Each structure stands twice: as structure tokens, then as C-alpha cells.
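The complex is shown incomplete by one protein chain, all other protein chains being positioned as in the whole.
The letters A, B and C name the chains in turn, as written, and every chain counts its residues from 1.
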Amino acid sequence: MPGEVLRIGVIGVGRIGRVHIETIQSIKNAAVTMVADIWEEGARQVCEQYGIPKYVKDYKDLIAAADVDAVLICSPTDQHASQIIEASRAGKAIFCEKPISLNLNIIDEVCNVVEETGALCMVAFQRRFDPTFRRLQSAVTKGEIGDVHMIAITSRDPGPPPVAYIAQSGGLHCDMAIHDFDMARFITGSDIVEVFTKGDCKIDPAIAEAGDIDTSLVVLKFANGVIGTISNSRKATYGYDQRVEVFGSKGMIQSENLRPNMCTLATAESVHQDLPFNFFMDRYTEAYKVEMEEFVKCALAGSKPPCGVAEGRAATKVAMAAAASMKSNAPVAL
Amino acid sequence: MPGEVLRIGVIGVGRIGRVHIETIQSIKNAAVTMVADIWEEGARQVCEQYGIPKYVKDYKDLIAAADVDAVLICSPTDQHASQIIEASRAGKAIFCEKPISLNLNIIDEVCNVVEETGALCMVAFQRRFDPTFRRLQSAVTKGEIGDVHMIAITSRDPGPPPVAYIAQSGGLHCDMAIHDFDMARFITGSDIVEVFTKGDCKIDPAIAEAGDIDTSLVVLKFANGVIGTISNSRKATYGYDQRVEVFGSKGMIQSENLRPNMCTLATAESVHQDLPFNFFMDRYTEAYKVEMEEFVKCALAGSKPPCGVAEGRAATKVAMAAAASMKSNAPVAL
Amino acid sequence: MPGEVLRIGVIGVGRIGRVHIETIQSIKNAAVTMVADIWEEGARQVCEQYGIPKYVKDYKDLIAAADVDAVLICSPTDQHASQIIEASRAGKAIFCEKPISLNLNIIDEVCNVVEETGALCMVAFQRRFDPTFRRLQSAVTKGEIGDVHMIAITSRDPGPPPVAYIAQSGGLHCDMAIHDFDMARFITGSDIVEVFTKGDCKIDPAIAEAGDIDTSLVVLKFANGVIGTISNSRKATYGYDQRVEVFGSKGMIQSENLRPNMCTLATAESVHQDLPFNFFMDRYTEAYKVEMEEFVKCALAGSKPPCGVAEGRAATKVAMAAAASMKSNAPVAL
Partner (left out) sequence: MPGEVLRIGVIGVGRIGRVHIETIQSIKNAAVTMVADIWEEGARQVCEQYGIPKYVKDYKDLIAAADVDAVLICSPTDQHASQIIEASRAGKAIFCEKPISLNLNIIDEVCNVVEETGALCMVAFQRRFDPTFRRLQSAVTKGEIGDVHMIAITSRDPGPPPVAYIAQSGGLHCDMAIHDFDMARFITGSDIVEVFTKGDCKIDPAIAEAGDIDTSLVVLKFANGVIGTISNSRKATYGYDQRVEVFGSKGMIQSENLRPNMCTLATAESVHQDLPFNFFMDRYTEAYKVEMEEFVKCALAGSKPPCGVAEGRAATKVAMAAAASMKSNAPVAL
């Protein structure tokens, strides 16, 4: 792997691409040296704003560039797989947004190529880098709550995305709960071996018309015997609701939502606090930063990334099983 | 119904019988006038301690007594049904500990007799009278959280009862979770139409040898479309864990555990609070009081009790279905 | 001291007298056998409601009665001193509402008579029996926070009493803050040796016209070197605000307000909880019960009460010094 500064090329300058570019500004030994987007005007603007020397329309030019050490794949989902494969073959370090693909066969192919080429490929499960979830996972790992018996994950968005987005998203389990399936595996340190799902459309009938649900409960059985639940909703009026509770033989650890300030106001009506952070950009600011720092560190050192294509594959597989269980109203073994 | 003071006869002077006798001491228009227990020494002691004028060995004498207006059935579970039936026919107001029976046919017979005789029979789901759960139920009823989408009940004991007790208890779902099934119905105001259960023995192998589990997760589907979970454990090291969370279209309401004091201590190690109340006697002191007051009020007024044999039957039926689902690893419709 | 049941006579059947009578109903080895009040109709009603056998108009008849073992003095403040003295000389156990008097010379006389007669006289600082403050005091005593450096007491009423009451109350420091001066002594286990007061009338100009203040901050210096503050207000819109924080060489202990339920509601506006208990009747229900139980226990055993006339005297003396400091805008040594 390269010299002192990691030269990064970013494919896709949409919302998440810009988040990563912004984050990289404050990482010492990394610099964005190129962006690629078919939307030329967007690419040009981003270059100007961040002083990035070059943009290209065709991502293939970025992957081929000699002055690019690492590739950030922030393109639409259906391009992830081929771009990982191409970047792997070009010997680049890779950071790819989730999911790798909505097709398990394609994911398998990606995993094979990554293995063959020995490429360094990190999949973007940023919640693993959140200080609160890290503390929780460390409590579990260090045995602070003894043997784990149960885990309960609550994960609710402040509001549903546009129905057009939902229609091509792969469904709530592959699009939204996939982060929670990864979190469940991350915290318990165990694979999921069975799922059972109840799901419904309670928020907007248009979501049902688009073939999806907006409310879901998944029961998880893990290889190590732990039982778990994931409770999802596309709309929590009070903001982004991201909590985890783990119960074990020696105790319990829970995490609360993060808040923009630590004030409590008592009036004649009630004792109240401002709502928690509204969505992932604010809630996971710190996590995005630590995630990118870890990627840069791995890429420079050539070491194994903390979550790779295997993690991406596992979460997607569980998501698909969860969706299947809902349809059959029966447990599905993995 | 009788005069100004309700004259109460208590069958069974074990732990819960004594709790009720103690509670009645501070209720103005009620008095314990007789107790019945085959354990004569126990009955004698209780009479002496509380200044109760009379005790009998045979509960039939208590039911037949002219100076007893209401009967509290605190005997072992297998006597509940016949005692309700006899007291119903004797025209007494009845307060019976849960469960009515572990046999659904017997419960049906009890329900029939209660209906025929028009007896006033209240089943002891004391959690319905807890101020915290009442506030939660009132928030749901008044629409403070909008349409209910999901409910999650956490219910964990501080430690398992003796294995000998467990062996004849009817199993975790009929013995322990039955309170939670009633709570689920109480708060959502809806019947449970399907259950799916994952259960395991994680705390003590002797419990498995006795044919029971100690850890359970039940997924509930309600008639009104709500999805729910009940998470049970026989052993929470940190004390009695009794929490409910309800999520709806307008928001969420959660309840925390009650604590013996409201102090927080910050030292060089951590910021900490004393453990919550250890078990039901301390946690539900207030609930037992309100429950008995409500029973006395109903008995004196001859009005319908807030939870009757129908509620007892419904909770038991769900408990049995939950146990069946665990065995079949499939959802069970009710 | 007498037999198995303490026979109690209550002087004064106003609000606090009735609280104590109600409390005694659930104390096993105590009974109210007589009440005295010049308001005959009130006395008659109370006797009827609680099944008390006798009432008298003249409190002297109650003190003289052979079938009264203990006297509860719940009369107006200006009668406390003489009634303590008379009951002391009559050999009764005495429980007296605070303050003993608004005149320090009279208090001294009371203390002398109590000492000479060896009377058992408990002064009603019920907060000493509150489980939360007991936990806090025990943390301090056991050294859980090390050597105490500072204490901060917050004590705010939900609303001011009628101005007519305020006019004859002895002023905020003698009427309201007296409980906080006692709490300060109770928790630190040390005498107050200097006070400095800032006070103002911010809530109702009528209070200033009546010669009093409604907002006060008192700085305390204790014999053991601790520095403290007491922050008082006659009107906290959010209910009865009763909190204490103690800071020491090993840490800090704080107490929060008690709440009628442990629910938290999150909506699109905020995350909120119902207001804390509104006033002392609800906030200190448990404390009133423990206090009376302790008095009954002491009276039956003839043992020293946990807070006696010396504690009453000390708190009043500090209150007067606090009022003097406010006028002189200078520290006052005690």
C-alpha cells in the first residue's frame, strides 16, 4: 500500500458521497484527489467546493487512475458489485456503501473476486463505529453482563423516504433493517440462524401499493443460542430512534438516543427535553468520522478492514430471509 | 350487597393472603372477619396478629358463613375453580388470585357458573392498578400516541422460584407471563389473535429437568392489528424488571422501573443509582392497595369488577397457545 | 411507658392533624383515643370518620386524660410551647409540629422544661424520614462521598399560601426554610455557624406588603467546615421541588424529585414526563408514615426520639439569623 497520504477517488457525489468527502477534509493522512459522476455539474461543484483537483464522468477512468489509491463507491446500489469487482482487479483499496447488491448470487461473485484478488474491501456499516454502540459491544465482549440471553434492537426512522425510492429499495428489510441485522451480529458476535417476521403497512398506504411495508418486527435466533428482536418503523414522530438493549446472566446494558443538547425544561405542563437527533446525518456524525479514519488506517497499513464483504453478505442474507418469513408467516432457517 | 362495611373472609393465609389482609387494615369500609386454612396454626397466628375474630379449617364453613360478604381466594391454584363456583352459588362477592385454573375446560365451567349466578368475581391482575401502568394505558386510550403500532413488554423476575414450585406451576407462560398477557390486553384494549414463541432454559438446568423454561420471547398479534412482544426471564440480577413501551402514529410512551429512592451517586468509578425494587411485594405495594380498594368499592356497590373471569380466561388461553407455539416452532392462531 | 397499644390524643384537627390521624389508622400498635379542638364540629366529624371514641373542646382535658399516653400537638404555632410544657409536666409522650415557637426565649424555656421533666418530645421534621433523604444521609454518614465539601438544597413550593397566612407565619425563613435548615443539619451532621442571605419578593407584591419575601438564597457555613446553600421559592410552576446535592472528596450524591408515575412520553414536540408530586402531602406520604411509626416506637419503648426540641431550637435559631442577615446584607455568626 501507498505512501503517507491516501489518495482517494470517490464514485458518486450524491448525499452520502458528499458526507464522506466532507469527513475526509479533517483526516490528516487522506485526500480526495478525484471524483467520478455522470452528473458532470455535480462533480464540478464538489471539486470546486473542496479543492479537489480532478473529476471524470466515467468511473472506469477513476478506477484506472494511477494517482488514486483507494476507491469510495457511493453510486446507486445496482452499480456497487461491478465497481467492487473492477476496483479489486485494479488493486485499489475499496470502501463500498451497503448493500453490495440485492442479489445473493451477485454478492457471492463479489466475495469470490475480493478473495481471489486479495483486495481490501470495507463495507459501510457506520453504526459499528458509533461510540455508544462500541461501548455496548465492549460490555458484551468483556463479559460485563455475563452470558448473553436476549438482545432487543429498536430502529425507527423519523419519516419514510419518497415512495419512488421505496419502490426500488429492495424492501424495508434489505434497505433499512440491514443495518440492524449487522448490528445484531456485531454486538452478539454470533451468526443469525433463524428469523421470524411480522410486518405491516401502517403509515402510508402508498408504501403497500409499492409492494413494501413500513412496520416490522423480526425475531432472531443466533448460533450461540441468543434470542433477539428488531423493531422497525419508517416513522417515529419524535425523531430517529436508535436503541439497543442486551440482557445477560450478570445484568443488562441499554443505550439511549443521542440528543442535540443536555437540557431539561420544567414548566407548568411537563418536564421535557428537546427531541433526539432527527436522522442519521446528525446521529452518526461521529461514527462516519471514525469509520473513515479506520478505513484510511487499514488502507495505508494494508490490514484487514473491521467489516468486509462477508459482513455485507451476511446482513443481506438475513434481510432476505426476514422478508421471506413475513410472506410465509413461518420461521425461516438460515 | 351489604351494609357499610364489607365483611371479608380470606381462604388461604400464605404469602399473598397475608398481603391482602395487611392491605385491608388501612381500607376504611372493609374488615377481615374470618380466615380459613387447613394449616390451623397459621390461621390462628394471623387472627391474633390482625385481631380477626374467627378462623376455620374448612373453607366451606367460611363460604357458608352469614357474616361474610366477600370471599378472597388465596388458596393453591387447583382449588380456585371449585371455590369460585361454591362462593358464586353462595351469593358472595369473590376476589380470586390468578390463574383461575390450568385447564381451559374448567375455566369455561367457572365462567358459566359466574354468569348464571350473576356473581361478582374479580380476578387478581394487580398490575392493572399500578399508577405507572394506568398512566400508560390512559395515554393509549386518550390517543396521546395516536394509533398504536407496536407494544413491547419486558418482565423479568429477580430470581427463579424453587424448582419444586416450578414443576407444578403450569410453566413459565401460565405462571409468570400470564400477568404480561393480561397487561398486553389491558393496554392495547384488544384481544390477542396469534402468538409465536421462542423459549429456552438458560439460568438453571434443573428448570429444564422439571420440564420448564426460564427465558421466553413471545410475539403477539392483536385483533386491532397491533404487533407486540413479551420478553421474560426468571432471573434479572439487577432486580424486578417491569417495563412497557408502546409506539404509535403520534409518538411513544415508555415506563421505567420504580426505585426505592431517587438518589444518584457519582464517584470515581461511575454514576450510579441503587437497584430498582427487588420484587412484586415492593414494586406493586400501591397496586395491591388500589386493587383491593376497587374490589371493596365494587362489592359494596354491586357493580361490575374492572377485571373478571373473562379476563382470567383470556390470559390463560394466550399463555397456553404461547407454550404450544414454542413446542411447534410455529405461530399459533387463537 | 404504657402497654401494647399507644393511646394517642390529637390537639387540633386541621389539615396536618388529619394527616396524622389518617396515618395512625395503619399503624398496628397505636390508636387515636381522643381529639381536642375548639372547633367542636370539626372534632365531632373527625371522631365519626375514624371511629375515635371521644372529643373535647379544651386541650387541657386531653392532656389530663388518663387514657391518653401520647399527645400530638397540631394546634396553631403560638400554642405549641405551652402545650409542650403542660404535656411534659403531665408525663405524656409528645409529638409537636414545627416550629416550637417564633420566640427563642420561649423555645429555651420549653427545652428546659422538657429536660427537667425528662419528657419524650419529638419535633415533626418529617423529611428526615423520607427514604430518598435517608439514603442521601446514609451515603454521607458511611463516607460514600468522602469528606463533605459542599451541600446545596433546593426547596420550592408549588405556590404561595394565602397572604393572610404569610402575614402571621414568622416569615419565609421561620415558616418554610426551617425544614431546609433542619435538613442541612441532618445530612451534614454538623451545626450551622454562619449564614448570609439574599432575599427578594418576586412572585406577588402582596407578600412584600405583608412584610415577607418569596425568594431566598441562604449561604451556610457549618462547624465542620462545609459550605452550603439553600435556595427557596414560594412558587415553582412545575410542582414541589425538593432536591439535595452533596459534594465531597470522593464523589457527589444528588436526589431528584419524586414522580407520580415513571412514564416518559415522546411526541413530535418533545420527550416529556408528568410533573413531580405537587406538594408535601403527596411527596412526603411515606415520610409521614415512617415518622409516626418511629414516634410510636419511641413512645412505647421510652427511648430518645430521633429529633427532639434541641433540633427544633437549632433550626429556628438559624432561620432567625438568616432573616437578620438579609436585612443587614452581611454574614451573621451563630
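We adopt the following convention: a residue touches a chain if its C-beta (ideal position, glycine included) is under 8 Å from a C-beta of that chain, and two chains touch if they have at least 3 such contacts.
As the structure is a prediction and not an experimental result, all values here were calculated from the model.
Though it is not drawn, the left-out chain touches A, B, C in the full complex.
Here one chain is not drawn; of A:I253, A:A299 or A:M320, the residue touching it is A:I253. When the omitted chain is restored, the residue from B:T141, B:Q273 or B:S303 that touches it is B:Q273.
Interface note for the absent chain: among A:A90, A:I106 or A:A139, the touching residue is A:A139. Interface note for the absent chain: among C:D78, C:D200 or C:D282, the touching residue is C:D200. Within the entire complex, the positions of chain B that touch the omitted partner chain are 236-238, 266-276. In the full complex, chain C makes contact with the omitted chain through residues 146-147, 149-150, 152, 156, 196, 198, 200, 202-203, 215, 217, 219, 221, 225, 227, 229, 231, 233, 235-238, 241, 247, 249-252, 329-331. Contacts to the hidden chain, counted on chain A, fall at residues 25-26, 28, 131-132, 134-136, 139, 144-145, 250-258, 260-268, 274.
Heads up, the rule we're going with is that only the chains that are shown with their structure count from here on.
Taking each chain's centre as the mean of its CA atoms, A is the chain most distant from chain B.
At the centre of the protein atoms shown, by the Cα-centroid criterion, sits B. Chain B maps onto chain C through a rotation of 180°, based on Cα atoms and reported in steps of 5. Each chain gets a centre from the mean of its Cα atoms; for chain A and chain B, those two points are 43 Å apart. For chain B, the set of residues touching two or more other chains reads 250-252.
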